[in-house]
Structures are given as C-alpha cells and as structure tokens.
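Of the protein chains in this complex, all but one are displayed in their positions.
== subunit A ==
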Amino acid sequence: MEIRHYWSMAVAAVGFRLVLVLFGGDLHLASRPEVSTPLTSLRRLAEGYWLKQVSMSPYSGSMYHGSPLLLSVLGPLTSKRSGGHHSHIYCSSLVFVAVDFIAAMLIRSTGRTLQMARNRSLKSLDLTKSVNNSVNVSAGDTASLIYLWNPWTIITCVGSCTSPIENLMVVIMLHGACSRLAPLAAFGYVMATHLSLYPAILILPVALLLGYGPDTPPTKVFLQKGLSANKIDMSDNGKGTSQKGFGQFSWKPILHFILWVFIWSCYVLSLNSIILNKVGGLQEMFEKTYGFILTVKDLSPNIGVLWYFFAEVFDFFRSFFLIVFNMNIIFMVLPLAIRLKHRPCFLAFVYTAIVAMLKSYPSAGDSALYLGLLGLFANELAEMQFTFFLFFGYIGVSLLSPVMHNLWIWRGTGNANFYFATGLAYTCLQVTIPLCEHNIECS
C-alpha cells in the first residue's frame, strides 16, 4: 500500500531543509556538540583543507581527522567566499541536502526490495491472506519519510557536519546488498569504512544479505510448514523449494563482493596516497583517522558516554579501558549474527544502533541513520511496546541536552553531570529500541 502524497511530503522535507539553510543562520547548529564532533565538523575540514593548500599535512595540529577524499571534494566548497559571507555555507549545505535526498531515495528502494522479498516468502508459505489482512504499509516509503522528516536528520543536514555523507555510504551499501549488486555494496562498504571506522562490522550482514537474500522468516517456519501433516506431498516439494530458494547460501555473490571490495579499497587507498603525496603518506592518515577514533584522544563533550569516563580514568588504566570499550562493540557482533542470521537487514539495523551508542564520538547523525532504517521494519513496529516512552524520551533528550549544555558551559550553574545525565538517558533509549525490536522479531 503506497503512502498517499509521498512525493509531496518528500519534496516538502527538502524544501524545509532549504529554508533552514537559507534563513536559519542564527541557529548556530554547527557549534552544538550533539551535531558536530571532532570527526565530522565542517569547520575542521576547512582547516584541514587550508593546511593542505599550504603544502602541510592536513592532519597537523590535530584539527582534522577525516578522510582526504572529503578534503578534495568538500574542501573547495568551504573556502568559496564570493558574494556574501555565507555563500560558502550555501554550497556545502546544498550538497548535504542533495545527499540526504539521495539517501532517502535509496532507503525507499531498499524498502521496496525488502517488501517484495517478504511478500514472496510469505506467499510461498501460503500466508498471503494474513498478509492482506494485517497492516501493510509500504516499508520503503515509510522509512524514507521518517528519514527525511526526522528532526535529528534535519539538524544534521543543516548543521555543517559530514555525517550525511557517511550515512549515504551505509545506505548505498545496504541497498546494494539487498538488491544483490555486489559492486555497489562493495563501494558503499569501502567508503563507509574509510570515512568512519565502525561500519566495518557491517560486513557480516552484507555478506548474509548477499548470500541468503533479503529478510526471510526463520527457516524454522519453513520446516514447520513442511512438517504439517495435511500436505505431505506439498511438504516435500515445499521443503525442497524452501531449501533451494531460501535456505541455500550462495557463494558467488560473496566472491564478487570480496573482489569488488578489493578493487575499491585499492582504488581509494591509491587516491588517498596521491592526495597525501608530499605531506605524510598513508601511515599518518591511518594514525590520525583510525588511531584517533580508537584511542579517543579528544575528550570534548558529546552525546555519548566515553568522554566523561575517559576524562577521569587514570593513565595507567587508560589502555585497558580503551580495549574494553572497543571490545564492547566487537563482542556483540558475533552473537547477534548467530541469532539474527535469517534477517540480515535487521541485523544491519541493530549493528548501526549499537555503533551509534558505543562509538567514540557519537552524534545526531548516527541516530538519524538508524532511526531511518527503523522505518524499514514498520510492519513490525505496530506491535512494539514502549513506543510512548521511546518517542517522548527522544523528544525529552533532544530538548534537554542543549539546555544542560548551556547550563554547564555558558551559565556555569550546572556541571558536567547534568549534561552527562542526558547522554546516559539517550543511551538507555537507544538500548531499548533494538531490544524491543529483537523481542518482536524472535517471538
């Protein structure tokens, strides 16, 4: 069932962003810690670009910690100053609006693919009647509209940070994997890992998507159907077709994927070494981007939980706790993969939620991504508990967090604990969402 007025709502979202870009200069979103982190801030990118223009390493001075490719693409946009002091913001913000729109379109087509796959699998289980009876909105349209109209996405888009590009790469990867386009998926994977390290764990869902195909109900359901007494003949056929159609893990797309990952990563690394030719080379790039992400050198407040902890940890234990926090993400990868291997797209969503919670410099852009992906599973959302709590929790956190920051930093009547409390509340909310979804999926 298509959503009525889909296109008008999508265009209205884009128009709203344009209005904010053109007339929202007073919001100063770029200076909010929830929006721009040391990794994604456009101001730091401008600094890195300027350093590169004077033949110094863009990483010197520990301002810029992103990818050299972004420097080449976005750098010239940040330095244009023709016609008014805000024109450089226009160019880069328009780029981000376009990027958001493309990401929304890709989410939509991913949703369609998922929908079609689900309908196919349900049809093979002769459950079409229940399909038609249950609430069945088009997942793709819902997800893309959620992505476009989510206030966090809008703030990220308008707030001069490079998160929209990272989100676009993850969405490209998922789209390519769902449509079984190995080069596209490999491109998205390589670029997403290159820009921020954490999408590397998404290789598991992507591999599962390419091997198994998009989400299907667990094989248990197929086996149960096969074992139903009344249709023994059909059961043999059904089991046969189910195993052939849905239980088989095909290696060919995986091999294509690996080949294309190799090709794209060689290409990207060679481009980077050309950019950093005279000014430090690839080793410095890895040290300053991945090393910076993993060793959490910058402890300015953000909406995550790591800065508060690492501000007070003793130096003797710092490496130990760095390992603990990084392992925290890695240890969740495998068990979730085993549990959710039949629903790789959902697995990808859970991974993005975990990464958004536990990464070293989270921001509003990360939650924009997984809230958008949440919409892909809209059909199950209808049964989710705690929606009231979550919804108003998000609103509360997004309103209180800047207030607490202001109290702490500008007025001095609060302290870091106020701001950290909102960060903790935000993390609790993020934990709840995948848990609820997981309960629904596996019940």
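The rule we apply is simple: a residue touches a chain if its C-beta (ideal position, glycine included) is under 8 Å from a C-beta of that chain, and two chains touch if they have at least 3 such contacts; residues count from 1.
We adopt the following convention: contacts and distances are computed from a predicted model.
Engineer: Write down which listed name, "Small ribosomal subunit protein mS31", "GPI-anchor transamidase", "Globin domain-containing protein" or "NEDD8-activating enzyme E1 catalytic subunit", is the UniProt protein name of the chain that is not shown.
Structural biologist: Protein name of the absent chain (UniProt record): "GPI-anchor transamidase".
Engineer: Which listed residue, A:Ser8, A:Ser55 or A:Thr413, touches the chain dropped from view?
Structural biologist: Of all options in A:Ser8, A:Ser55 or A:Thr413, contact with the hidden chain holds for A:Ser55.
Engineer: Which candidate, A:Ala30, A:Met63 or A:Leu271, sits in contact with the chain we can't see?
Structural biologist: Spelled out, the listed residue whose C-beta touches the missing chain is A:Leu271.
Engineer: Please identify which residue in A:Leu18, A:Ile102 or A:Leu184 touches the non-displayed chain.
Structural biologist: Reading the full complex, the residue touching the unseen chain is A:Leu184.
Engineer: Counting contacts across the full complex, list the positions on subunit A that touch the omitted chain.
Structural biologist: Per the touch rule, subunit A residues meeting the hidden chain are 54-56, 69, 72-73, 176, 179, 181-184, 187, 256, 260, 267-268, 270-271, 273-275, 277-279, 281.
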